[in-house]
Each structure stands twice: as structure tokens, then as C-alpha cells.
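Mind having a look at this structure? Questions to follow.
Partial complex: the chains shown occupy the same locations as in the complete assembly.
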């Protein structure tokens, strides 16, 4: 089911269909996220106020709800958008940034879970905390390895969540039945802000063009980590890596994924 | 009137005078917009709360009101700033991002029209929607070509609007009397977020140093599209293009415009 050809095909479909991805994300990574989606020929749109988010979540092909730099208005707009996406059948991705370390957003994330995110994308500490455990993160970094979050990820899938993707040195993705590990990537990915957050948006773009949440989550992870390997090989540091990553995403072809994906 | 020398001269004046441009813009492109203005020796300042926007719009040399990532507070602050700019005689530019696709901001944009923007800068779908027609855009991308927006642009100019600039493969600018087409640019401009939004800020900088709204709109378009051609010729993809565009803007000289502008 998660054969390499099927994963690679998702990239081809994103490029052909150019899904409109409604991104509710944070002020740190909004520009980078938009550029990542544009490099894949997807169409990003950031809409985050209470008067527009529900309307737009129903129009869009996919939705990302990322809890970074939360404000009161964005929190309310996220509730409305998640509910609207649920009702309209728009696949949506929850990125529980820093959940566990901060009470308010932990509560909000658990509330949003009720609206049935298609896919959850986070680091191990965030996924553990979201599942009700005690993650070891203080901020946006994870002190836990992805494998440590496997039981938490499984427990989340038993709720109305299609798949959980835990980012880390080896990415771990599960839909409760299958467990996929993606071995691609480069350590420099953690030294640039927004790579994980933008991955959430890429997964939303993939979910807009493929039925299976697991396939969408693995495809998004494959796209980002393989492009990151290409970019890292030509970079002098994290600054040039971020620039080269956008270039590499724009040049990435399905055949690269078929040849280079290491599951 | 729109002779090439006059257009080129606007760049020289922006560099000499360094206009202070009050940018009310969105979280996706704020940093890129500031860097575009700085590359032209203009002085960007982002002020977007209700307690400061009116005061600052009266102090500034030009104002940009861009409707992306609207919030309740920013919407209220924009109303105050537009009114203050109108009263103080500060030239201001309205960028009706995603107007047409979303009811709330379509209403706000029409309300802001009453404060008489000096110049409107948008894509064809946005300009058509703002004029009361049915544009074909869903998000920030336009499904209509610039020429399709010509009647809408004309109708907006009959209101208290000095000029309308419709961005696209061939940019269309009119003040109701004259119609100018700018043939410069590169397709990669649409694959980087913020090029259109930053163009709105450049047009505001130009409007701060030249009387004619048409000349300001054409000059801003010329500056951005010619620098984009320079940057595209040395770029490996949209990531490096965005970096090279800032470099190219910083190096752009009036003589480049005189030689390379294709009207």
C-alpha cells in the first residue's frame, strides 16, 4: 500500500492539480510555508480571521491548522475553520506546535481533535502531550525521539484521526494499521525555522489529492526530506540551505522519490 | 507623458529622498516587503494597530493597505489609516488581496474605496471583483488575464481613484485617460510569495515622490519587473530568485529602466 511508486505519484498530482491550501499558521513561518507550497505548484492562501476562516475552509482543497504564535482571534478562527472543514469534507492537518509546554494551547489542541483532523503532524513531545502523556519538550523542540511517540500516535489514531506523522531523525507515520518509517532527511533541517511547519502544509496539499491519510503523510514527508537532502548537499550553512530547499522542491520530480526514498 | 525617461527618473527620486512608507500588510510578506523597500533606499515601517495607524499615516510619505491575513484589529486600523491619509494628503495604495473570494474583505475593500486610494494594485480577479463584477479567483491567484480587467479598472478610476494597476503576464495600468502596458517580467515572479504585495509597497514609495498616479504605478511596475528579469537570469529556482531579486533591486539604476523598459 505504501509502495514507492504510489508515494511518488502524489507529487505528480500536486503539481498537476495545484491544490488551494488554506494555511492558518504562525508569523514566524508564514512566508516560508507559502514559498514551499508555490515551489510544488500548490496554491497557498493564509486566512485567519473569524469572519473568513469558516468560509474559506469550505472552499479550499486542504487546510493546515498550526498552533504557533497563537492569538485569541486566530484560536477562535481555527475552531470555526476546523468545524467547517469537517462539515465540508476538506481534509485538514493539525500541527500541535509546543503543545504540552503551554496549558492554553494544549487545551485548544484537544478541543480541535474533536473536529477530526485528517492528519496530525508534530514532533514526538507534541504528539505524546496531545495524546495525554507527559512530553519532554519546553518549546518547539522535542526532547523525545520519534519512536518514543509511537504508542501516543497509535492512541490518537483510534480517535477520528486518519494518520499521525511524528517528525524526527527517522520520521514515523502510522494510520493505526500500518507503520512507516522514512529514513531520508538531513540534520540541518532542524537548524532552519519552519521546515516542520511547512511540512504540515505540504501534507495538507498531498491530502487534497490522495484519499489515504497515511499515503498523504508519507508523501509529504518524502517530498520534504528528499528535497532537503538535495539542498543540504549544496549549502554552506542553514541560510543557504533554506534558499536551496525552495529551489530543490521546485525541481523535485516523482522519479527522484522513486529512486531515493528509503522506507 | 509616460515616456521612459520620466519613469526612470522616479527611481532616482526614490533613492535620493528615501520616502517613509507606512506598510499595513500581511504576515506572509511583511519581511520581504521591507527588504524590497530597503533595497530601493526607501524606509519601510509596519504599523498596524488602531492606536497608532492614523497618527503614522499622517506622518508617512506614502501608505500601503494590503488586505492579506486580515484581522479584526488590522481592519479597524486600516479604516483609520486610510481616512487619515486622505485628510493629510498622504498618497495611499490599496491592494485588494483575495477580494471577491471572501465576503468580509470584499465589503471592507469597498468601504476603503470611499477614502479615495491614490492607486489600486491587484490582479485581474481582484480588480474585477472590487469593481462589482464576478472575478474568477478563489484565493490570491487570478484566473482572469489582465486585459479582462480593463473595463473594471476603467470604472474604478471614475471613482476618486487616481490609477489602477492590474498585474499579470503583461501588466495593465490606467488612469482612465491613458492605458499603459508593461511587457517586462518573468513567470517565476508568480512562484514566489510577496512579489505582487511588495509591488504595492514600491508603488506607494513612487507615489510619494511623483505627482501623477499613473506615472507612479508604471514606475513601480517597471522597477519590479525589470529587476525580476535580472534576477531570473541568475537563479536556479524560486528560492534563489527571491534572494537575487533583492540584490537586483539594490543594484537597479535609472539607466537600466531607460534601456530595458518595454511599454
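By written order: A and B. Residues from 1 in each chain.
One rule holds for everything that comes next: a residue touches a chain if its C-beta (ideal position, glycine included) is under 8 Å from a C-beta of that chain, and two chains touch if they have at least 3 such contacts.
No experiment lies behind these values; they were computed from the predicted model shown.
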{"item": "Homomeric complex, total chain copies (2 given)", "value": "3"}
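The rule is short, and it goes like this: only the chains that are shown with their structure count from here on.
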{"item": "Rounded Å distance between chain A and chain B, as computed from the means of their C-alpha atoms", "value": "32"}
{"item": "Touching residues (chain side chain A, partner chain B) in the complex", "value": "20, 27, 30-31, 34-35, 38-39, 43-52, 55-56, 59-60, 71, 73, 242-248, 250-251"}
{"item": "Chain B residues within the chain A interface of the complex", "value": "26-32, 68-73, 75, 98, 101-105, 138-141, 190-194, 235-240, 242-243"}
